[in-house]
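Following: one structure in structure tokens, then a few remarks.
All protein chains but one are shown at their positions in the complex.
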Amino acid sequence: MIELTIISWIMAFLVIGAAIYAIETKDLISAAIAAGVASLVVSIMFLVLQAPDVAITEASIGAGLTMAIFVYAIGRTGRWEE
Amino acid sequence: MMWPEYITVAALISIGLYGVMAKKNLMKIFIALSLMETGVNLLLITIGYIPGGTAPIENGNFAKYVDPLPQALVLTAIVIGLSVTALALTLLIWYHSKTGTLEYRRGMRW
Partner (left out) sequence: MRKVVAIILASAFFAVLLVSFSNIQQADYGEKEYYYQNPINGSYANESVPSHYISNTKNETGAVNAVTAIVVEYRGFDTLGEVTVLFTAATGVSFLLYKTRGGKKRTEANLILKEGSKLVLPFILLTGAYIFIHGHLTPGGGFPGGAVIASGFLLMMLSYPKFFMKERAVSVTESMAGITFAFIGLLGLVFASSFLQNFLPLGDAGYILSAGIIPIIYIAIGFKVGSELSSIADKLKEVQK
């Protein structure tokens, strides 16, 4: 069980780091991709928490489609935050 | 106690709250809202987890399953979140085509 605890802490720090980067960077495309990385790691956490249905959904929607529509919308408006 | 998951939840919700309060770019505010939504979903799943339980798919060997009700709730909440985000981004593209900017200055002067 100790390995699982270590992996959970590593995933927690990955998610927090990706979230802070997504908020603080000036490049909006990087921010969208960092939010997608956070979603992907959270989907692995769902798998560890014995929720495989939610893990599949989060991996395909949260990390794939949400990131894609954010990138499309950023491409239509503007890439850089002032 | 499941401290890694709970700390992740608290950090995601607080970081999203900070982004909504401090940022002026509307796209950044929507990214922060999507992070908050991920945090709330993770909170629901974590509360439903039972130590030692397996996924709620009956296989005859295990007697203890995790709570299936939050999982069903979150399964639909993720899809709803995507559709609401898409509608919000559509309104954002419209706003950009009318005003030419995404910075939201006049409303927040504090």
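So that you can tell them apart, the chains are marked A and B in the order they are listed, and the count of residues begins at 1 in each.
Heads up, the rule we're going with is that a contact is a pair of C-beta atoms (placed from the backbone, for glycine too) under 8 Å apart; a residue touches a chain by one contact, two chains touch by 3 or more.
This structure is a prediction, so every number in the text was calculated from the model and none was measured.
Across the interface with the omitted chain, chain A contributes residues 52-53, 55-57, 60-61, 64-65, 68-69, 72-73, 75-76. Touch with the hidden chain on the side of chain B covers residues 1-2, 6-7, 9-11, 13-15, 17-18, 21-22, 47-51, 55-59, 64-65, 67-69, 71-72, 75-76, 78-80, 82-84, 86-87, 89-91, 93-94, 108, 110.
Throughout what follows, only the chains that are shown with their structure count from here on.
Annotation: 10 Å between the Cα-based centres of chain A and chain B. Looking at the complex, you find that chain B touches chain A at residues 2, 4-5, 7-8, 11-12, 15-16, 18-19, 23-25, 27-28, 30-32, 34-35, 38, 41-42, 45-46, 48-49, 53-57, 66, 71, 74-75, 78-79, 81-82, 85-86, 89, 92-93, 96, 101-103. Against chain B, the residues of chain A that register as touching in their complex are 5, 8-9, 11-12, 15-16, 19-20, 22-23, 28, 31-32, 35, 38-39, 42, 45-46, 49-54, 57-58, 61-62, 65-66, 69-70, 73-74, 76-78, 81-82.
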